[in-house]
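Removed: one protein chain of the complex. Kept in place: all other protein chains.
Letters A and B mark the chains as written, and numbering starts fresh at 1 in each.
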Amino acid sequence: MALLEAENVRQCFGGLVALNGVSFEVRRGQIMAIIGPNGAGKTTLFNIVCGLINPTDGVVRMDGKVITGLKPFQIAALGVSRTFQNVSLFPHMTVLENVLVGRHLHGRAGLIGCALRLPTQRREEKAMVEQASRFLEEVGLAEKAQHSAGGLSLGQRRLVELARALGTEPRLLLLDEPASGLNTKETDNLAKTLRRIRDRGITLLMVEHDMSLVMDIADEILVLDFGVKIAEGPPAQVRSDPKVIAVYLGEKENVASG
Amino acid sequence: MVQALQYFFSGITVGSVYAIVAIGFNIIYSATGVLNFAQGEFVMLGGMVAITLASFLPVPVAVAVAVAIVTLFGCGLELVFFRRLRSHSILHMIIITIGLSIVIQELALHVWDEKVRSLPYFTGNEASSVKLLGAALSPQVIWVLGTAAIVVALLQLFYKRTLYGRAMRACSSNPEAAMLVGINTGNMRTAAFGLSAGLGALAGCVISPISMTHYEMGPGLAIKGFAAAVLGGLGNPMAAVVGGLMVGLIEAFSVSVIPSAFKDVAAFAILLAMLFLRPHGLFGRPSGVSVREV
Partner (left out) sequence: MNTTTRIWPRLAAFAAAAIVIQLSLGAAGKVYYLTQLTMAVYYAIVVMGLSLLMGYAGQVSLGHGAFFAIGGYTSAFLTTHNMAGCRGAAWFDLLDKCGVIVSRKSLYDDTLVLTVAPWLAFIVAVLLTVVIAAVIGYPSLRLRGHYLAMATLGFGLIIHCILIGSPVLGAADGITGVPSLSVGGLAVSGKSAVRVQNYYIAWAVAIAVLVLLRNLVESRMGRALRAIHDSEAAASAMGVNTPKLKLEVLMVSAALAAMAGSLLAHYNEGIGPSESSSFKSVRYLALVAAGGMANLEGALVVSTLLVFLSLRGWFGTYDNAVFGIILIAIVALAPQGPFRQLGLRMNRCRPLYKPGKEARSGAS
């Protein structure tokens, strides 16, 4: 059984049909990429998968269990985590605290335990700080732990967001344009990090405009255009698909050479 | 039967005032995303200014001038507190309106003292009455209902037919796009505050002969107007009219069941029940967007 299945997902905003009956599957251990021009409905699809939006129609299943209608925090508890296209860190908190929020699901201390600073809570806190620091190391930002998240560069903030999402120890990680705003060197590092994450057994679903990155690391590509799936398959196949080439006419070179 | 009819008319009379307050909420909410806690104060100010002016001006002129003054006051508030601070969060803007509500009340207390005042009846006096379907009504009731009806009709025309009204709607549904097509969203917000304040003031004038004007009347009106706005679905000005009338009617009829000192409880119970059951309003359907990505 696929890890994530979407069936006939449809989303209307007033008169605008952002997604029109999209179905796909994400298999375990893969990196799957979603590409498509601006406004194709990629972010909307993410919002539906992680529960920020209830779709007008259609269902999404995780491990065969329907997750549409659940709240985002319930879906997160099932092992889905994400980053946001326009980086949504908690700017008034430190980098470490941001990642610690990602560890929230793995803590148990309640309001009263926290207020009384019970020994169990203190132990848990210490362990959480250690784990969070490890995730920061993984993305190479350990030395920024005590900096304010609002003051970092865009590339660094994307990485913090990645660490925060990893902090939830997801089985499925949704990345919305993780490479936008990064320079070439940062993008190369990102590719390595993403492969490492996949090799650890985390399934990745990412939206990305950087074709060379997508062609490089994706195992499977889904192409959306105006809310409709127009192609799906391994990079080599998608690259030569005439419909995809037609959509990306302006970027034909890019796709072909990517 | 006649008793019920009497309740009915008193319900739709106060209801139309709630409706206008609810429309005021909606106008500002859709233009700025702010719930304006000083909405009731516009009503109070309209009444108070008109009463003061009426001592040396004919009533119609006093009302017109009062509405104009409060409209300018509303625009001024936007210019001073919100235009400068647009980058602040919605939370901060809401808190500012809360502060404004208190300061305006205190100001009114010092300018007009705590006496309950009222405008003279627009036609006739307390004693005169007109018969409608067997119920004896004060002529002022006709004034209130007529004014509310005209306001709603004109607003409808304004939003649907005029360029300015359409621009205002565009601003609320998609501010970035509106800005891109060359609409000055800042001016639209100022206009929204002015319009909302002016409508409130007008309501404050027409209702003054019936339910009096008092410096502390604002918050109570605001909460009922808000209940009406939620009934209709926040962001939908015309549905707010139905919401307002319903709140008014429920309040009026509740008097026959619970002591009238507690009739405000009814409005609040409606508000809570709505938030529980149908937060998107009686007519709206859930937009499906529970939290927008920021």
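Basically, a contact is a pair of C-beta atoms (placed from the backbone, for glycine too) under 8 Å apart; a residue touches a chain by one contact, two chains touch by 3 or more.
All of these numbers come straight from a predicted model, not from anything done at the bench.
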Item to check | Touch partners, limited to displayed chains, of the chain removed from view | outcome: A, B
Item to check | Candidate in contact with the missing chain, chosen from A:G21, A:G39, A:P72 or A:G233 | outcome: A:P72
Checklist entry - What subunit B residues would touch the chain not displayed? => result 33, 35, 37, 81, 84-85, 87-92, 94-96, 98-103, 105-107, 110, 219-220, 222-223, 226-227, 230, 259, 261-262, 264-265, 267-268, 271-272, 275-276, 279, 290-294
Checklist entry - Please identify, in ascending order, the residues of subunit A that touch the omitted chain? => result 50-52, 71-73, 76-77, 81-82, 84, 86-94, 96-97, 100-102, 104-105, 107, 109-111, 114-117, 121, 124-125, 128-129, 146-151, 164-165, 167-168
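As a working rule, only the chains that are shown with their structure count from here on.
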Checklist entry - Measuring from the mean C-alpha position of subunit A to the mean C-alpha position of subunit B, what distance in angstrom results? => result 45
